[in-house]
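Showing chain A:
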Amino acid sequence: MAKVLNIAPVSRIEGHAKIAIHLDDNGNVENTFLHIQSLRGFEKFIEGRPAEEVPRIVNRICGICPWMHHLASNKAVDSAFGATPTPTGHKLREMCQVMAHINDKILHFFFLAAPDFVLGPDADYSVRNIMGLVKAAPELAKQVVKMRQLGQMMLDKFAGKAIHPVAGVVGGFAKPMVEEERKELLQGTRTLLDFGCYALDFAINNVFAKYMDIIGDLGAIKTGFLGMIDREDGSLRLYDGQLRLMKSDGSFVDFEGDDYIDYIGEHVEPWGYSKMVYAKSWKEGFDMALTAPKGIYRVNTLARINVCEKISTPRAQAALEAFRSSFGRPAQQTLLYHYARLIELVYSCERTIELLEWEGITDPNVRAKVEPKAGRGVGVVEAPRGTLIHDYTTDENGCISGANLIVGTTHNIAPMNMSVKRAASTLIKDGVYSEGILNQVEMAVRAYDP
Partner candidate 1 sequence: MGFEPKIIAFCCHWCAYAAADLAGAARMQYPHNVRIVRLMCSGMMHPEFVMDALSQGADGVMVLGCHLDECRYRDGNYRALDRSDMVVELLEDFGYEPERFNLTWVSSQEPDKFVKAVTEMTVRIKKLGPVNDVQG
Partner candidate 2 sequence: MAVTAALEWLGSCSGCEIAILNIGEDLLPLITETLDIVHAPLLMDHKYFGQCGEGVALEIPDAVIGIVTGCVNNREHLEVLQEMRTKCKVLIALGTCATHGGIPALMNGQDQQESWQGIFTTVSTDPGAEIPDVEVPPPLDRVYACDEKVRIDMQLPGCPPNPEFIAEVIVSLVEGRDPILPSKSVCDTCLTKREGKGTVDKVKRFIENVEFEPGAPIDEMRCLLEQGYMCMGPVTAAGCAKRGVPGCISARVPCRGCFGPVRKGGNQLLDMMNGLASNGIDYKSVVDRRSILRFTGAHGRLRPVKKHVAREKS
Partner candidate 3 sequence: MLITKKIGSVMIVGGGVTGIQAALDLADSGFFVYLVEKSGAIGGAMSQLDKIFPTNDCSM
Partner candidate 4 sequence: MTLCEVTDIAGRAGNFTVTVKEAPRYVDMGKCIGCGDCTEKCPKQVDSEYDAETGKRRAIYVKYLQAVPLKYQIDPEACIRLQNIGTCGACEEVCDAGAINFGDIEKIHRIDVGAVVLAPGFEVFDPTDSGVWGYGIFPNVITSLQFERYLSASGPTKGYLVRPSDSKAVKKVAFLQCVGSRDENLCGNGYCSSVCCMSAIKEAVIAKEHSPGLQTSIFYMDMRTHGKEFDQYMERARETSGVRFVRCRVNGVEKDGSRDDLRLSYINEEGLQVEEVYDMVVLSVGLQTPKHALKLAYNADIKLTGDNFAATSDFAPVQTSREGIFACGSFAGPKNISQSVTSGSAAAAAVSDLLAPARFELSADASFPDEKDVSADGPRIGVFLCHCGSNIAGVVDVEALGEYTATLPDVVYVEQNLFSCSQDSQDMIVERIQEQSLNRIVVAACSPRTHEPLFRKTLKTAGLNEYLVEMANIRNQNSWVHTADPEAATSKAKDLVRMAVARVTCSDSLKSISVPITQKGLVIGGGTAGMIAALNMAEQGFEVHLVEKTDILGGNALNLKHTWSGQHVPTEVAKLVDKVVWHEKIVVHREFEVTAAEGFVGNFKSTLTGRDGFKRTIEHGAGIIATGAEQYIPQEYNYESITRVVTSVQFDKLYELNEVHVRRAKNFVFIQCVGSREENNMYCSKVCCTHSVQSAIGLKKENPNRNVYILYRDMRTYGQREALYKQARKLGVIFINYELHGKPNVTENGLVINVEVWDHILHRPLKLEADMVILAIAIRPMSDASTLSKLYKVPLGGDGFFQEAHAKLRPVDFSVDGMFVAGLAHFPKSIEESVSQALAASARAVTLLSKREVFLDGITAIVDEQNCDGCALCVDVCPYNAITLVDRIADDPDAGKLIRVNQAQCKGCGICQGSCPKRGVYITGFTMEQISTQIRAALAA
């Protein structure tokens, strides 16, 4: 007898989604859907708002990665107003952004994903979570909470607010850094770097080694990748750089964020509020077929690790080399997102230190003069969940007259759907399913950290 399993809500992710697994009369998977349940309409209700205010509105798109929206928006408005942030303003923004990556990665790996690995995918739902982790590994849990808190509080203290930040402003940054703050931040970030390295080792030794079989298989699909790289040397970039769109065979094109419209398009299905981004420039259309997908590429940590030529900081570069020697380039296994995430954690810590050690960071000239005017601007940054694009048009008063937003997760909606389908149809056979099996289907989604 055919039936539908509604896994709702998809939990330990950021956002509102539901997985519907349609079983046929034999209890085999007929189809699966990852329904995105929520639509809020930011693109529309920022219309009419003064553009310089928008970075303080769009950060509410996501409470986990508000810095990314905040800064992408600032970049877009800079460009619409024709403003160039001062060098120090530019660097302060980047510092905040990579610092925000640190917290996000700790949060995602340890609070959301780790329970699956530490306590096992089949553990009872009542313990398969951070609370269970605390009981199972109290010292680790304590350390994790402390480190995340440290990162958040550093941002909070320096930039006023860690969640829904305000310190990035059109033309630069709202306040300069003074020497005392620099010292304090450096000290904190060095502690975080130690923890980041520890986390990577911990994961390689205690998680990935243990779950190699699942990693190789769960939700595995073959797609292209999109991520940001340095314009000069192709190394990993999170705040500013050009975009690289790579096919599954490793060939790629590089383009500026401003031209995104020539490379990617958005596809709409009637069963989910989220649009699905695909590679328009490949001119093959859009298809989520598991065997021969069309236009599908992925973003987020794995994508960035795949597209970059190298990483500019030593420890992360070493980790990248190890990763590539094990999984090749591009690596396709979905659960490797976690691995890539921890490499980025190390990079983020190292990059923050690099920025703090830059001599100009305490320069008081943090904001350039701006005049509101008519224009258009595209702001692109790498959010934890993928490439984030804010595209604004302003009127002569410098108010938003049109906006187009492509947030990180939307690039991954199609691949996630595919991974769910892949996982479900592999795991569920002849009407046999269990809570543990269904949780593994969710794990395929969770890897993307949507």
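Selection rule, in plain terms: all candidates are chains of the complex that A comes from, given by their letters.
One rule holds for everything that comes next: a residue touches a chain if its C-beta (ideal position, glycine included) is under 8 Å from a C-beta of that chain, and two chains touch if they have at least 3 such contacts; residues count from 1.
Remember, it's a predicted structure, so these values are computed and weren't measured experimentally.
**Q** Given the candidates 1, 2, 3 or 4, which is the one that touches chain A in this complex?
**A** The touching one is 2.
**Q** Can you list the residues on chain A that touch candidate 2 in the complex?
**A** Interface residues on the chain A side: 3-16, 18-21, 33, 35-41, 43-50, 52-53, 56-57, 60-64, 66, 107, 111-112, 125-126, 128-131, 134-135, 141-142, 145-146, 148-149, 152-153, 156-157, 159-167, 169-171, 174-176, 178-180, 260-261, 264-273, 275, 277, 286, 364, 366-367, 369-372, 391, 397-399, 404, 406, 433-435, 438-439, 442.
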